[in-house]
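Note that one protein chain is taken out, while the other chains of the complex remain in position.
Going in written order, the chains are labelled A and B, and every chain counts its residues from 1.
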Amino acid sequence: MNPQWLKSRTLWICGMLTILILLTGCWSRREIEDLGITIGAAVDIGKETPVEQEFEEQGGDYSKQNALTLTYQMVQPGQSSTSDKGGGEKNYRNISVTGDSLYEDTREIALMQARPIFGQHYKVIVISDKVARKFNMRLLFDFFIREQEFRPSCLVLICKGEARSALDQKDKSEFPSMRLLSITNNRYRSTRILKPMSLSKLLPEINSSSSFLLQNVITAEGEVKFAGAAVIYGKTGKLIGFLNEEDLESINWMTAKVKGGVLKSYDSHTGQPILYEITSMKSKIRPHIEGNRISFDVEIESDGRLGEQWENGNGFDNRFIRRVEEETVKQVRKRIDKMLHRIQKEYRADVIGLDQYVRIYYPRTWEKIKKDWDDKFANASIRYRVKVKIKEFGTTSIKVH
Amino acid sequence: MWNMFVSYLPDWTVFLQALIVVSIPYALSRMMSMTKNAAENNIEQDDQEANPQRDFSGRLDIDLDRMRTEFGNQADLNIRTFCLGNTNQQAAILFVNGISDRDLIDKHIMKSLMVDLTLVGHEQGRDVSSPPFTKQYLKNNVLSVGVVKEVDRFTDLSSELLRGHTALLLDNSNASVIILGTRKEITRSAGEPSSEILVRGPRLGFNESICDNTTLLRQHGEKTNLTITQLRVGQRVTKELAIVYIKDIADDNLVQEVRERVERMNLDDIQDTGYIEQLIEDNYLSPFPQVQSTERLDRVISALMEGRVAILLDGTPFVLTVPTTFNMLLQSPEDYYERWIPGTLVRMLRYFAAFVSTFGPSLYISFISFHQGLIPTKLALSIADTRAGVPFPSLIEVLIMEIALEILREAGLRLPKPIGQTIGIVGGLVIGEAAVQAGIVSPLMVIVVAVTAISSFAIPQYNAGIALRILRFIAMIFAAIFGLYGVVLFFLLLCSHLSKLISFGVPYISPAVPYRLQDWKDFLIRAPFKLMKHRPKMMNTKDPLRRK
Partner (left out) sequence: MRMSEQESITTHQAVVIVANYILGVGILTLPRSAAEQVKTPDIWLSIIIGGLIAMLAGLIIVKLSQKFPGMTFYDYSQQIVGKWIGCILNLIVIGYFISMASVMLRAMAEVNTLFLLEETPRWAMIIAFMWVGIYLVVGGLSAITRMFEIIFPITVIIFVLIAVMSLKIFDINNLRPVLGLGIAPVLNGVKTTALSFSGFEIMLLIVASMQNPKTAQKAVLIGIGIPLLFYVTTALMVIGALTIEGVTSLTWPTITLIKSFEFPGILFERYESLLLVIWMMQIFTTFVITHYSAAMGMARSMRKDIRPFLYVLMPVIYIVAMLPKNINDLFHFSDSIGKLAFVMFVILPIVLLGIAKLRGVQT
């Protein structure tokens, strides 16, 4: 054995040893089944659950004021593999923790669960209306936006009543969070769903202190319904009220953020309902500023079809079609009027997003007025024209005699 | 100010880490250079080992005695002494039974030396006292054998004898021996190479005889400028080796380099081109084959037409072509036989397969153990479900299955063909299913491993497949330490290695880089022949145009 070889061999061994020592890393390794995959969260006004109260009685307490209750929806892995005969029960578990800090609450769960919260699969965050009324959105969402674990694509909803209940479900065949998420995909069937507001879309709204809407959810006996929207006032960042389904619909008509849906109007002669189904929609918003007067011209155009009729009328007859169009326009105008009255006079908050158009068309003026835009908006006059065109009426048009 | 400076002063651990940063790669590089030096030293030592020279005396009885002692009691050495013609000049032929063509010896050599010499024409002016037949005379006028040459060293003689040639010793002649080409080769007919099977294309492969192989090459289009240079290699067992290239295409420097490297390697016995491959390659630490070996005639021909050099060795059907570049490992001659669209698609598929077979399991590990957030929620939930009972971390899980599969593959390779296939299927299915049932691995893992294995079969070159298999395991370890970051690091390391690697002066990674649009027509895609007018530019060919 020549000495150089010997030397190189010792070097080899040393090198290998060092590498082996370094190989003992695997610092960040967590197996997927050891994670508490969480798909939804709900924030309520602080109220301790019975379990928590019992814990506290036994001394499981730390300094807190119980401002908020955070509920996580965790998926329980493992059980469904045994019942994989198809369509078995989905296993989820809602865990509630009460405390002051959302982050602390989240970590508190690590004391109670084998699998700590793993947030990268969040689908929805539901906020109770009481919480939204009490806290500024900026502060409320600080944790969710700051923590990189949360997906910015996570959907934000407001729940009238207890937010936790929106994460419960009678039918166990799907996860409640997934259900909420899936409902937002139904915008092609209803005009009463707000364009989904994700965390990443929420951030600019919060940062620019503009008023905006959040989809509202109501619950009853383990069922949920998307019902209208919550109005978040820009300056305070708090919830100030709700818009009902028809108001929301009207807002969607104005901004043309509609993929599909129906509009029911009543024939002014017979009082019978006629249904107009939207196939496409366009709107053009043009702001005008003359001195202090701010006004908007909105042109709404929609194409659609006659969906249902409860009265006589021949779809093959253009006169009838015209009439339906007129009735529909009338209905739309009525609703928009109502909606505008509500947001301009009642809430005095620009939730339609008209500020954007001022910013685009009058950038310099916008810089001056953006501070109290909501007040300016309340006094702005909004003119709108609605055009509805019925292109077809389906496979039949029944003549009821 | 000072306080601020002090506050930025790093901890001693940082200095320690800084030391680690430099020391390990430095030590490694020292090691590498030392091993390299050691290897080179060995070669030099080999060089000094000179061959003992044994010349022939020119006197038959002495030489024959010598032969007998040298060969010992070789049972199959046949020594036949006789007189030339009807003179009394003694002569002897030596040949080894079995491997020489007895028919040729009896009918042409013996007959012409003993009978024909007495016939008219040779008889003129000859009697007992006349000067003996010279070798020159015999060679020119008597021996009706195609291959005749003279040797003057005993080692050469013995090697020729053992190759099946016949030695003719003459009494009273100069100190050399005539070797007559009477080799009877045991060859098999050129059939389809079993290691590289094509659906469409010539069913012709090389066999173990270098004569047949060069014949095959010559036959292909009778290229007059196909140059075959013969060399003899091996210190103890010499074999014929041929360097083949097309004279007006191949770069002279390349041919010279190949020649030098082949001559520089000195091993006492070179059994297969595999030996040559390892002795002439640029980087023996690389997992990648830097020399292409193939049994297929068409592969060699197309390499030659691209300006590469082929190395043939007697006794093996595997022909080497150099320089090899990365793209050659993933190309199949069939790409050119089929129309260009299927050719292109299949080729891209192969690149994808290569990627999957290298990175499949490591990506699995990094997603399952590190970045669970990056997989779709539904998939994550179902994986978590299936993995719930698995006791091992994903690295161990993958390792178990991968190693089991490698063993299966190795086992299947050595077994007779029909059994091998059965073992493969039975083993794969049964072990996979049983492992899932036993809860050792998760079903998704089995799918990943299976897809990986299938992908690695899609690589047309066997040795390239092996390289990727090795790399797969390294990638898995990287992934187990750093997750996706580790996979990226490994990819960077791999690319660094590839960009450093050079095969006979041509960057291994070409034609991917440097960017040459001309060469890319035959890289990821296989462009229609109408567009492929040029030979690869990287080969620096003398005649760059394929078609004018």
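Just so we're on the same page, contacts are C-beta pairs under 8 Å (C-beta built on N, C-alpha and C of every residue); 3 or more make two chains touch, one makes a residue touch a chain.
Quick caveat, the model's predicted, so the values are computed rather than measured.
Only one residue in the set B:Leu19, B:Val115, B:Leu413 or B:Ile470 touches the chain that does not appear here, and it is B:Leu19. Shown as candidates are A:Gln148, A:Ser173 or A:Asn318; the residue that touches the absent chain is A:Gln148. Within the complete assembly, B:Cys495 is the residue of B:Ala438, B:Ile454 or B:Cys495 that touches the hidden chain.
Remark: the omitted chain is touched by one listed residue; of B:Phe154, B:Phe288 or B:Phe370 this is B:Phe370.
For the chain missing from the display, the contacting residue among A:Thr49, A:Gln76, A:Gln356 or A:Ser397 is A:Gln356, taking the whole complex into account. Although one chain is not displayed, its contacts with chain A can still be listed: residues 22, 25, 27-28, 148, 151-153, 198-201, 203-204, 207-208, 356, 359-361, 363-364, 366-367. Contact between chain B and the absent chain runs through residues 7-8, 10, 13-15, 17-22, 24-26, 29, 253-254, 256-257, 260, 370-371, 373-378, 481-486, 488-489, 491-493, 495-500, 504-505, 507, 509, 512-515.
Here, only the chains that are shown with their structure count from here on.
Spacing of chain A relative to chain B, judged by their CA centroids, is 64 angstrom. Within the complex, the chain B residues that touch chain A are 20, 24, 27-28, 30-31, 34-35, 37-38, 368-370, 372-374, 377, 380-381, 383-390, 393-395, 477, 480-483. Partner chain B is touched in their complex by these residues of chain A: 2, 4-5, 7-8, 11-12, 14-15, 18-19, 23, 25-26, 28-33, 35, 37, 39, 75, 77-78, 80-81, 118, 120-121, 123, 149, 151.
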